[in-house]
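All protein chains but one are shown at their positions in the complex.
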Amino acid sequence: MDLLLIILLPTLGALLPPLAIRFGRSASAWTAAAITAAALLLAVEPLLAVFNATPVEYHLSWLPQVGFDLQLRMDGLAALFVILILGIGLLVILYARYYLAESDPMGRFYGMLLLFMGAMLGVALSDHLLLLLVFWELTSLSSFLLISYWNHRTDARRGARMALTITGAGGLAMLAGFLLLSHIVGSYQISVILDAGDLIRAHPLYAPTLLLILIGAFTKSAQFPFHFWLPHAMAAPTPVSAYLHSATMVKAGVFLLARLYPALSGTELWFIVVGGTGLATLLFAAYTALFKHDLKGLLAYSTISHLGLITLLFGIGTPLGAVAGVFHIINHATFKASLFMAAGIIDHETGTRDMRLINGMWKYMPHTATLAMVAAGAMAGVPLLNGFLSKEMFFAETLYIVELGSLSWLLAAAATLAGIFAVAYSARFIHDVFFNGEPVNLPKYPPHEPPRYMKIPVEILVALCLLVGVFPAFTVAPLLALAAGSVLNGPLPEYSLAIWHGFSLPFMMSLVALVGGIALYSQRHRLFRLRDRLFPVPDARTLFWQAIEWLIDQAQVVTRALENGSLQRYSALLLLAAFAAIAVPLLDNRGTLSGPLPMTPLDPLTVLGALVMIIAAITVVLWQRQRLTAVIALSVVGLVVSLTFVRYSAPDLALTQLSVEVVTIVLLLLALFFLPQQGMAESSHARRSRDLLLALGIGGGVGLLTWGMLTRPYETIAGYYMENSLPGGGGANVVNVILVDFRGFDTLGEITVLAIAAIAIYTLLDRLQLPMPTTDPQGRVWSQERHPVILAHITRFLLPLALLVSIFLFLRGHNTPGGGFIAGLVTAIALILQYMASGIDWTQQRWPVQHHPVIASGVFIASATGIGSWFFDRPFLTSAFGHFHLPLAGDFELATAMLFDLGVYLTVVGVVMLILANLGKLTKRSTPDGEPN
Amino acid sequence: MLEILISLFLVIGAVFALIGSIGLARLPDLFMRLHGPTKATTLGVGGILIASVLHFSHRGEGLSLHELLITVFLFITAPISAYLIARAMLHLKGKSLKENPGIKTGDKGNLQN
Amino acid sequence: MNRWLPHPLLSLFLWLVWLLLVNSVAPGQLLLGAVLAAGLPLLTGRFWPDHPPLHNPWKMLRYIAVLLWDIVLANLAVARRILGPTHQLRPAFIQLPLDLHNDFAISVLASTISLTPGTVSSDLSPDRQFLLIHALDVEDEASLVAQIKQRYEQPLKEIFEC
Amino acid sequence: MLSIALAIAFACIAAALLLNFWRLLRGPELPDRILALDTMYINTIALLVLFGIYLDLSTFFEAALLIAMMGFVGTVALCKYLLRGDIIE
Amino acid sequence: MNHWLIVPILLPLLAGVFNLLLVNRRPHLQRTLSLGATAALAVVAMYLVAIADAGHIEVYQLGNWPAPFGIVLVLDRLSAMLILLTAIVALLTLLYAINGDDQRGRDFHVLFQLQLLGLNGAFLTGDLFNLFVFFEILLIASYGLALYGFGAVRTRASLHYVVLNLIGSGLFLIAVGTLYAITGTLNMADLALKIAATDAEEMALLRTSALLLLVVFGLKAAILPLHLWLPALYSNAAAPVAALFAIMTKVGVYAILRTYTLIFPAEGSVPDVASDLLLPLALLTVAIGAIGVLGSQRLREMIAYLVVVSVGTLLAGIGQFNVGGITAALYYLPHTTLVTAGLFLLADLIARQRGSTDDHFTPGPPLLQPTTLGVLFFLAAVAAAGMPPLSGFLGKLLLLKSVQPQHAIWLWSIVLSGSLVALIALSRAGSRLFWKTEGEQATTMQADFFRLAPAATLLAMSVAMMVLAGPLTRFAEATATQLLMPQQYLDAVLSSEETS
Partner (left out) sequence: METLAALTIAVLVTCGVYLVLRARTFPVVLGLSLLSYAVNLFLFFTGRLVTGAPPLAGGSVPTADPIPQALVLTAIVIGFGMTAFVMILALRARGELGNDHVDGKGGNI
C-alpha cells in the first residue's frame, strides 16, 4: 500500500500546486515540496525493509482478463531510483522556486513536475511489465509538457514534440517487446521474468524481443542513433533538465537495461548491440560535446556520452560491469544535476548560455564557480570526486573484455579516447565560462551570485560528489551493493570502492585522459576550425523535421489522392466492391448457380412488356441529357414495373408503385425546374467506358443472381401467414395483414422513415433560394396563365371523387388490395392535383391543414395503437379484431389494425403534402433568373 | 349468348383502342394525333370495361358494375388531358391565343412547321 | 340546398359512385355510402364557391345521353379518318365565340367538344371569349360552329345559367 | 368463343401499346411524348381488365382505377411543366 | 415478456413525434422533452444492461407472433451495451447542443430523437429485414442531421454520403432478397438454422449474400475502400451532430459482428467470408486512417480520420473471431465512441475561440481558456492515440494480445505504428492550436460550463474506463463468449412461445 501511495501522492498531488498558486508562488513551491517530502517519508519504511534484504511488494487486481494487475515491488535497484527521484526532486523544487521568472506560471510547472515524478516512481517500482510500460509512456508524456513549458518558443514546442515522438515510438516498440517477453515466460511479473533468463535466451523469439525492448531503452536514454532529441530538449527550463535530463528520465533507459539484465543479458547479441551502441554513443557524444557553444548543449551531449558509458557497462555483460554501471548511474545523477543547476544559475544571471559570450564568471560569482568546477571535475573523472571512481571501474572493465579476441585492446583505447574528450569538454566548461577573459555583450550585466536558496541544492549535490569521491565505502557502498545486487539477481562480484588501487592500468588510462584532455582543450581553436572544415555534421534536427514534414506531406498526398472529393470515385469503389461480392462466388466453383426447376414458358405479352421496359431504361440513359424526356422514359419503366406486379399476382404492389410513381414524377418535375434542363457530355470516353463496364458487370451479376434464384425451389414460412391471416389477423389480404400485423413493426418503421424524410426535406428547403428560369430552354417565356380554367374546374370536381376512392381503398385494404398507405397516396395526389390546377394559396385557403401535426399524429396513432396492447398485457402491436352487428348497417368488422392503418394513412398524406407543397412554394421566394439556365 | 356479347364488346373495344393508337402513330401532326387517343382509345377502353362488367356480373356473385367508374373517370379526364397537351404544343409553337391572337378561324390546322 | 346537404346532386353522384366502388348494395354499404356522400361535399364544398347551381337536372341527363350517342358517332367518324388516307384530311383551327360565361360551364363545353366528332378543344382565350378548337377534317367551318353552339352550348346555357 | 375474343383483344391492345411506345420514342416534340405516355396509361387499363377477365380474377379493378387517376395526374404535371415550368405555384 | 425491451425504441419515437408537434414553437419545451426522453433512455438502458448481464437473452415478440413469423426484439449483452452507449453519447451530446446549437436550423430535436430510434432499433431487432428498416431510419435521420446548419462543404459531403448509402441500401435489399430466396425466412436466428442446414449447392448464392452484406455494413462502418465519405462528412458536420455520429460507424461494426457470429459464423457452412477478409481490410483501414490522421490540416479532419482508424482497430479485433479479439473490440468500442464524441465537442469549443482560423493548424489567435481546453485536449489526445494509461491503451493492449501468432506481425506493426502516427499528429495539432499563436484573442466569449461539462464528461469516461477496466473487460468477455456460442441466442428466439 505504501508503494502505491508513493506513486499516487505526486501523481494526484500534481493537481495541488496549480491550485496553491492562488496563495502565492511560495505556497505553490511549498505544496510541491511537501508532497515530495511526504512521499519520501512514506518511502522510509519500505526502504528500511529493503536495506534489511526484504523486498517490499504490493498487489492489486485490475484487469484480470489480460493479467494486468497493479504489481509493485521495491528492491535494491528500485530503492536507489526512488531515492534519486525523490531526493533530487526535492532539490529541483527548491531550485526552481528561484529559477522561474515572475511571468512563468509556476503552479503549472510544479504540477507537471509532480506528474512526472509520479510516473518515474512508477517506472522504478513496477513489478509488472505492462505497468512499467504505462509509467514509462507517462514519463514521455509529462516530459513533453515540461519541455514545452515555454510554449511560446518554437524551439520549446519542437523540442518537446521531437522528444515525445522518439521516446513514444521507443515505448511502443518496447510494448511489443514486453508482450513477446511475457509470451515467452508466461508472466508479466518482472520478478518472475528475472528468474527465467535461461528460458528467454534459448527462445527463438529472443532476438526480436531483445531488439524491441532495446529500442525502448535506447530512445529513452538517448543512445545513438536516437540521441538527437536530448539536446533539443534543452529548450526546457533548466530545473527540468537538471531533473529529467540528468538524474531521472534519461536514466529510465539504463534502468531498464539494469532491470532486465538477468533476463536478457549474457548473449553475444546483447554484447554486440548493447555494448556497441553504448560505445558508439559514448565516443560520438563526448566528441560532439566539445564543440557545443551552448552551455546546456555541452551538458546534454555529455549526458548522452555518460549514458553511453553506462550502456556500454551493462553491455559488457560482466557482473563487475553491471556494478560499475549502477555506480555511474548514481554518480552521474549527482554531478550532472548540479552542473545543470549551475548552468541554470549562469543563464539566469547573464541572460545567455553561449560560452563565447560568457567569460570570466569567477570574478562575478565565485561561490557558484567553485561549485560548478567541483562538479565538472567529477564529470571529467578527477580523483577524489565520485566520477573518478566509477570511471575507473569502467576503464578496468574495458581491459578484461575477451569477446573481441585480438581486437580487445580497441575497447580500452576507445574508452581512453572518450575519457580524453570528457576531460576536454569539462575543461572547456570550467575555463571557457569562469576564466578566459571578460564577458562579451551579456544581455544582463553585471552578473552576480544568485539568491541564497538557489545555491543550496547545488551545494548539497556537490557535497555528495565530494563525499562519495572521498569516502565511498562509508557513503554509497551499501546502496550500491543493494542496487547492484538486485540488478544481478544473484551474488555480487568482488569489487572495491577504494580511491587508490595503485598505479594500475586503469589509473594510467585516467591519467592519459586527464593530460590528453587538457592538451586537446588547449588546441581547441584549431580543432574547431578543423571540424568545421572536415566534418560539417548534418544537423539531426533539420533532418528530423524534414522527415516529419515529408511524412506529413506524403500523407496529405496519399490522402488527397484517395479522398479526392469525387463522388464518382466513391460510388465506383462501392460498386466495384459490390461487383466483387457478386461475381467472386458466382465464378468460383463452389455450389451451382442454376437451380433444378424447369423454366416457365414465355408468353408474348410478357416478352413485349419486358422489351418495353428494357428499351425505356436504355432510353433513360441515352436521353439523360434531355432531362424531361428522360423523366418520361422513366415513368414508362415505372408503369411496366407496376404491370409486372399485376402480372405476377401482386395487386397491392401495383397500386403502390403506380401512386408512388406519379408522386415521384411530380417531385422530379418540381425539382427539374430549378436544374439545368439539358446536361452536357462531360465525361471522357475512357470514363464512360469504365462506367459502362462496371455497370455491365454488376448488371450481369445481379441478372445471374436473379436467374439462379428463380430456378431453384425454396421453403418459406409464408404458409403460416396464409393460415393465420384470417383467424389471427382478421384480414383476407395477406399482404396487408403482414403489413399491419405480422410485420407491422416494419411498417411503423417505414412511416417513420417517411416522416423523417419529410422533416429533413422541410429542413432542406429552409431559406433555400434558387435562380428561377423565366423562360424554357428554348427561350420561350412561360405561358401567362398560371391555372388553366378548364383544368381547374374539372379537377375541383374530381376531388370528392378521388377522396371517395381513397376511403374505399382504405376501408377495404384489409381484405382486398389497398390499405392505408395507398389510400394516403391517393388522397395526397388528389390534393396535389388541386395544387397543380388551382395553386397552393387557393388550395390551402380551402384545406388549411398543417402538415407537421398530421405527420406527427399519424405516427402517434400508429405507435399508440401498438402501445394499446400493453393494457391487455400483450406485446407491442398485438392486434385485436371483432365482428359486430348493428341494426340497419349489418355485420361489420372492427380491428385495431385499422387504427394502425389510419396512422399510416395520415402519415403518408402529411408527408407527401409537406414535401410537395413546400417544394412548390420554393418558387415564391426564389429569384427570377434573367439568363436562361 | 352473354359470352357472345362479352366477346363482341371485347373485340370492338380492343379494335377501337388499336385504331386510336394507330392514329397516334400514323397521323402527321400532334393536333391530329390528339383525336385518336381522346376518342377512340377512351371508347375502346370503355368497351372492354363493359365486357368486364358483363363477365363478372354473370359469374354469379351479383352485379359487378364498378368498371363503369373507370369509364366515367376516363370520360371526365381524357378531354382535359387533350386540352392541356394541345395547349402545351401551342405554347411551344408560340401560337397560344393569348400570345398570338393571330390564329384565325380557318388556319390550316397543322402547326408542325 | 341547405347547410347539411349543400350539393344534393353531387351527393347523389357520390353515393352511386360508392356503391359502384364497393360493388354491393348491402344495407351497411348503403348507409356508409350515404354518410360519405353527405360528408365529402361538406369537406370539399369550399373548393367550388362559384359552382353554378344546376337549374335543370333533367336537361342534364338528356345532355349526357346525347353526348354518349355523339361519342359513339365520333369514334366511328374518327376511326374512318384515321384508317383512311391521311393526306386527304383537312385539319383546321377554329375559333368558337362563346356565349357561356360561367367557367364551369365553359369547361364542360370544352370537354364535350373534345369527346365529340373530330374536334378537340385546344385553347381558351384569356378573356373567355373564344375557344380554340382543332378539327380533324373540316368541310365547312361555319356549320361546325353553328352545330356546336346549337347542340352543346345552348343546352349547357340552360342547365347552368338559365 | 371468349378465349378467341380475348386473344384478339390482347393482340390489339399489345399492338396499340407498341404503337404508343413507338410514338413516345419517336416524338418529335415533348407533347407528342406526353400524349403517347397518356395513351399508354389508358391502354394499360384495357390490358389489365383483359387480364382480369382472362384469369377470372376481379382483383385488378383497383389497379385499373388507379392507373386512370395516375395517368391523368402525370399528364397534367408534364403539360403544366411545359407551359409554366413551375407546376405547383 | 419484458415490455422494457421496446422502450428504447418507443421513447425516442414518441419524443420525436411530440417534438414534431411542437415544431417552430417553444424551444424550451422541445429541449425539456428531448432531454427528458434521453435521460430516461439512459436509465432504461442501464436496467437493460443489468438484465442482459444476468446472462439470459430476452426476446420480445412484436404483435405477439412467435419467431420466425413475427418480428422479435432480442436483448443480449451486445445490444444492451450498445444501447447504453448510445444513450450516454446522446445525453451528453444533447446537453451540449441545448446551449444554442439546436436552434440553428429546423427540427434538430426531432431528427435527433429519431436518429436514436433508428440506432436502438438496429441494435435490438432480431429480424434481418427489420434491420434494413431501422438502418433506413437511422440513415435518413442522419442525412438530416448531417446537413444541419448547411453550408457548401457540408452539403456536398452530405450529398456524397446520401448517394453512397442509397446504393448501399439497394445492395442490402439484394442481399436480404437472396437470403430469403434460399431460406424462405428473415428472422436472423431462423436464418442461422436454415443456412446451417442448406446443402453445398446453395453455396454460391449464400456467399454472394454474405459478401454483399459485408459490403453494405462495411460502407456504414467505413472500412477501406468504402470509408471515403466519412472524413468530409464528419469533419464538416455541426459539433453535436459529429459527436452523435461517433456512434454511427459502430452500427456497421455491430451489424458485422452480429451477422458473422450468428448468421454466417466462422465455423459455419459459409465460413470464409468475414473471417478471411475482415482482418486484412481492417488493418489496411487502420493504415489508411493513420495516414489520413497524419496528413490532416484541421482538427476535425484529424478526428474524422481517427474514427477511421478506430473502425479498423475494432474490426481487427472482431476479424479474428475469437473471444480475445472480440473482447478487445468490445472494450475498445465504447472507448473510441466516447472519446471521439468528446473530441468533436472539444474541437468545436477550440474552434470557437480561434476566430476565422477555426480549427485549422495554422497560427491563430490565442485561446481564451488555454488551460481548461488544453487539459481536456491532452486527455483526449492521450486517449485517442492509445497512449497509456487511458482506455485507448488498454483496448489496444487487449487487441495486441488477442491476435493469433501468424497475424501478429502485421497487426502489431500496423496498430502500433498507428498509435505512433496518432501521437505525432496529435502533438503537432496541440502544439499548433494551443501554442503557436498569432495576434490578439479572437473572442471574449468563454466556453461556459454547460458546454464544457458534456465535453469533459465524455473525455473523462476514458479515465473511468481505465479505472473500471476489470469489470468492463469481464462484461466484454462475457459478451464475446455469448456471441461466439450462438446456440443460446437461437434457443431463446426460436423456442419462445406466444403469450396466449
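Letters A, B, C, D and E mark the chains in the order given here, with residues in each chain numbered from 1 onward.
Quick note on the criterion: a residue touches a chain if its C-beta (ideal position, glycine included) is under 8 Å from a C-beta of that chain, and two chains touch if they have at least 3 such contacts.
Since the model is a prediction, treat every value here as computed from it, not as a measurement.
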Touching partners, among the displayed chains, of the absent chain: A, D, E
Contact partner of the left-out chain, one of A:341, A:396 or A:761: A:761
Residue among E:36, E:151, E:439 or E:471 touching the omitted chain: E:151
Touching the absent chain when the full complex is considered, from A:255, A:544 or A:821: A:821
Residue of A:489, A:706 or A:844 touching the missing chain in the full complex: A:706
Footprint left on subunit D by the chain that the document does not show: 55, 57, 59
In subunit A, positions touching the absent partner: 565-568, 571-572, 575, 599-603, 606-607, 610, 613-614, 617-618, 620-621, 624-625, 627, 630-631, 634, 637-638, 641, 644-645, 647-653, 656-657, 660, 663-664, 667-668, 671-672, 674-676, 679-680, 682-683, 691-692, 694-696, 698-700, 702-707, 709-711, 714, 716-718, 721-723, 725-726, 731-735, 737-739, 743, 746-747, 750-751, 753-754, 756-758, 760-761, 764-765, 768-770, 815-817, 821, 911, 915, 919, 922, 933
Missing-partner contacts on subunit E, residue numbers: 129, 133, 136, 140, 143, 147, 150-152, 155-156, 158-160, 162-163, 166-167, 169-170, 173-174, 176-178, 180-181, 186
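The criterion applied here is as follows: only the chains that are shown with their structure count from here on.
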Of A-C and B-D, whichever chain pair has more C-beta contact pairs: B-D
Central subunit by CA centre of mass proxy: E
Rounded Å distance, subunit A centre to subunit B centre (Cα mean): 70
Centroid spacing, where centroids are CA-atom means, of subunit B and subunit E in whole angstrom: 58
Numbers and ranges of subunit C residues touching at least 2 other chains: 17, 21-22, 110-111, 121, 124, 126
Overlap residues in subunit D, where contacts from two or more other chains coincide: 10, 17, 30, 34, 65, 69, 76, 80, 82-83
Contacting residues of subunit E [partner subunit A, same complex]: 1, 3, 6, 10, 13-14, 17-18, 20-21, 23, 60-65, 68-71, 105-107, 110-111, 114, 117, 121, 129-130, 133-134, 136-137, 140-141, 143-144, 147-148, 156, 159-160, 163-164, 167-168, 171, 174, 177-178, 180-185, 190, 200-208, 211-212, 214-215, 218-219, 225-226, 228-229, 231-232, 288, 291-297, 305, 327, 371, 378, 382, 387-389, 393-394, 397-398, 400-401, 412, 416-417, 419-420, 423-424, 427-428, 431, 434-437, 469-470, 473-474, 477, 499
In the complex, subunit C residues that touch subunit A: 10, 14, 17-18, 21-22, 26-28, 31-32, 36, 40-41, 43-44, 46-48, 51, 103-104, 106-107, 110-111, 121, 124, 126, 128
Residue ranges of subunit A in contact with subunit C within the complex: 784-785, 788-790, 792-794, 796-797, 799-801, 803-805, 807-808, 812, 834, 845-847, 886, 888-892
